[in-house]
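Structure first, then comments.
Note that one protein chain of the assembly has been removed; the remaining protein chains are unaltered in position.
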Amino acid sequence: MIPELGTFAIILALCFSVLQIFHGRQSAVFGQAIFLSMAMLSLIICLITNDVTVLYVRDHSHFSLPLFYRIGAAWGGHEGSLLLWCLILSYWSALFCIFGYKKMSKQISEKMLMTLGLISTGFILFLLLTSNPFFRDFPTALIVGNDLMPVLQDPGLIFHPPVLYSGYVGCALSFAFAIAVLIKGNMTTADARACRIWIILPWSFLGCGIVSGSWWAYRELGWGGWWFWDPVENASLLPWLSATALLHSLIVSEKRHTFLGWTVLLAIITFTLSLIGTFLVRSGVLVSVHAFANDPTRGLFLLGFLTILIGGSLLLYSFRIGKFYQNVNFALFSRETMLLLNTILLLTAVFTILIGTLYPILLDALNLGKISVGEPYFNTIFIPLVLFVLLLMGIAPHIKWQKDQTSTLLKLGLPFLFSSMIVASVSFIFSTTLYTLLGIFFSAWVLLSTLQYAIKIRKNSLRHSGMIVAHIGIAILALGITFNKTYSTEKQLRIHPNESIQFANHDFYFDRINTNQGPNYQSVQAIFLVQHQKKLIGEIDAEQRIYTSHDEILSHPGILFNFWRDLYIALGNRFPDGSWSVRLYYRPFVRWIWSGGLLTVLGGLLSVLVRYKKEKPA
Amino acid sequence: MKKSFVVLCLFLFSQLLFAANDIYSFHSTQQQNQFETLTTELRCLVCQNQNLAESNAPLASDLRQQIYQKILQGQSTQDIINYLVARYGDFILYQPPLRVTTFLLWFGPLLFIVIAIIILFRAIGSDRNIA
Partner (left out) sequence: MKKIRVLLPLVLFMLIAGLLFRGLKLHPEKIPSPLIGKSVPQFSLSTLDNPNRTLTQSIFTGHVTLLNVWATWCEACSIEHPFLMHLVKDEHIIIDGLDYRDDDETAKKWLQQMGNPYQIILTDPTGNAAIDWGVYGTPETFIIDKNSHIRYRQIGAIDETTWTTVLKPLVEQLEHE
């Protein structure tokens, strides 16, 4: 009964969605949101009650799966995650109706809802016709379920997909804005101002999603890595980079009424990348451990829809953008130019990651053989780009709009001097590589330059607090990456209980082995006592779990962390003589990476908050 | 076949026996470094998004063993790479080789940014709409 209700709810949501295309009414949006919520609720109920007549429940759940993860299984598989996608789109649209509709000119708001209706119709149709999570298959024998993959049975599952999807899907709003603006024929300052929140919020969610994904992979995969240039990871980084460019371009469009074409184009590009990402993960076109196992016919539908939607948008863009009225007076040395350079650098980064990820397909399609593109390629090209962006980040806030003297650069003498001094000192004390020095220099550069800017405008600093915090966040992120990459070490060894090992200036004493029974797994824990300079500072539990349903062994590394570094132990196999294979990792500054990322997100939210507080009384 | 392939990789990926039974000891840090370089720059062909160092696939384990033996025998990094490429093709290299076919890959970004900057400067130079 409930599965049928679920399907029926989706059909109703589709009706509202179609209505939304033609009438752009808020009521259609709310109708969609309500019925998709009902559908998701139905799916969760099916999972909680373990209704194994629903194929999705069979494939992704198990009677012994803890309740927590049964709910997470709602988006652990392709069909459920697609329902989540549609649901989140309806929530964003509803949010826009409540908070943003009135702030934009009616023409734009209405056209935005129509565009959103077009997108949601396409996706709900895709859901209904090819990927219905409520598909029933009555079993003939007793079924217990295939269980959720052990690697997904982690708190990260509850948090990471919804947050990440909120980011991906939220990009639809600025896309809808771009379409509405193209149809209208111009973009006013007020329009641009109203759109700001609808790009910063998704950008923040994407940032959080990426950070949480990195953190989850670090904890779960057992070799202390936090980024792998995996195609699916790249798929989430691409829209984030583009959204960053869009954010900055929008600011210029609002303040100076220029870059209108760039803003519109970037909004289209960002959503395109988001859709391509959604496609890549489920089409089987790329090999990735993150990908949903899927058949190419689903990929065909999705790709077809996306081609028509984006092709149409870009066609509209090419016909209408020329008619836009805007300001164009700015000199070669001006903040406008700096921000345009920033857009170019970020787009180059997007281009690089895109071409690196898709190149194997290109060569294969042209029958030119099979190559693989991995970390060495991305690091080689991406790192210099990032260094240039950091350079620009330190300069741009100090340059005036429209026209400035190059002598202004001399004002940045202090940050330059101090950054150089820091680099010099570090290179004396520690061993460093060229990249280490560059990383430290540019991170310090951004940090000090941003602080100098904050001091300069201290009376107005609240207004710009978002930017200041976000840029500092990036500096911390860059510093964390630099130190982490340079000074990480690891050691693999065989150790008996009651033996001790020295590593990274710490002593690790293998105290004992614990065995435990979890809800759907058995666990073996190796307990290590950690000493630093003869003082006991903590305990690390490196665990191995054997999940009974899949007969799979999953390693849960033990981590002891503080502000500066992580000590990380992953447990391997037991040897016949009673010793264990163990891998120790020293990961300095890895928490700075995520903290920096979160700080950047915070900066974005801060800027929205400050805006909102200012506009409230008015 | 594709579905079981992905399941196989997830299985191996999550197992983390990480060469659990292979502990390699070398005669010098130079050999150790050589091993690390090779195993991190070569792709595992079974779990294709992991390098040989990280992968738990039996093939990865076999290849690590072979690389280990060859390093002890004193073979150079390039010799070992040639040996593996002769059997598995370019795909085993994580770093795409610089060839005519990969020209676009390696120089594409540079071309992109150079062209973009040229367009930028020309547009700013004249008094036209930047759009």
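Order as written gives the chain letters A and B; numbering starts at 1 within each chain.
Methods note: a residue touches a chain if its C-beta (ideal position, glycine included) is under 8 Å from a C-beta of that chain, and two chains touch if they have at least 3 such contacts.
Values in this document were obtained by computation on a predicted structure and should not be read as measured data.
By the document's own contact criterion, which visible chains does the hidden chain reach in the full complex?
The undisplayed chain, in the complete complex, is in contact with A, B.
So one chain is hidden, and I want to know which residue out of A:Met149, A:Ile269 or A:Ile468 touches that hidden chain in the complete assembly.
Among A:Met149, A:Ile269 or A:Ile468, only A:Ile269 touches the chain that is not shown.
Of the residues A:Pro139, A:Pro155, A:Gly185 or A:Gly311, which one touches the chain left out of the display?
Answer from the full complex: A:Gly311 touches the omitted chain.
Identify the residue among A:Leu89, A:Ile321, A:Ala542 or A:Leu584 that touches the chain left out of the display.
Looking across A:Leu89, A:Ile321, A:Ala542 or A:Leu584, the contact with the absent chain belongs to A:Ile321.
In the complete complex, which positions of subunit B touch the hidden chain?
1-2, 4-5, 45-46, 48, 58-59, 62-63, 66, 85-89, 91, 119, 128, 131
Mind pulling the subunit A residues that touch the left-out chain?
261, 265, 268-269, 272, 276, 279, 283-287, 296, 299-300, 303, 306-307, 310-311, 314-315, 317-318, 321-322, 354, 358, 360-362, 364-365, 369-370
What we mean here is this: only the chains that are shown with their structure count from here on.
Calculate how many whole Å lie between the centre of subunit A and the centre of subunit B, each centre taken as the average of the chain's C-alpha atoms.
Each chain's C-alpha centroid was found; their separation is 24 Å.
Flag every residue of subunit A that touches subunit B in the complex, lowest number first.
Contact set of subunit A toward subunit B: 149-151, 221-223, 228, 230-231, 258-262, 284, 287-289, 291, 293, 321-322, 324, 326, 328, 330-332, 337, 340-341, 344-345, 347-348, 351-352, 355-356, 359, 363, 368-377, 381, 385, 492-494, 550, 552-555, 570, 572-573, 575, 581, 583.
Flag every residue of subunit B that touches subunit A in the complex, lowest number first.
Residue list for subunit B touching subunit A: 2-3, 6-7, 9-11, 13-21, 23, 41, 43, 47-51, 54, 89-97, 101-102, 104-106, 108-109, 112-113, 116-117, 120-121, 124-125, 127-131.
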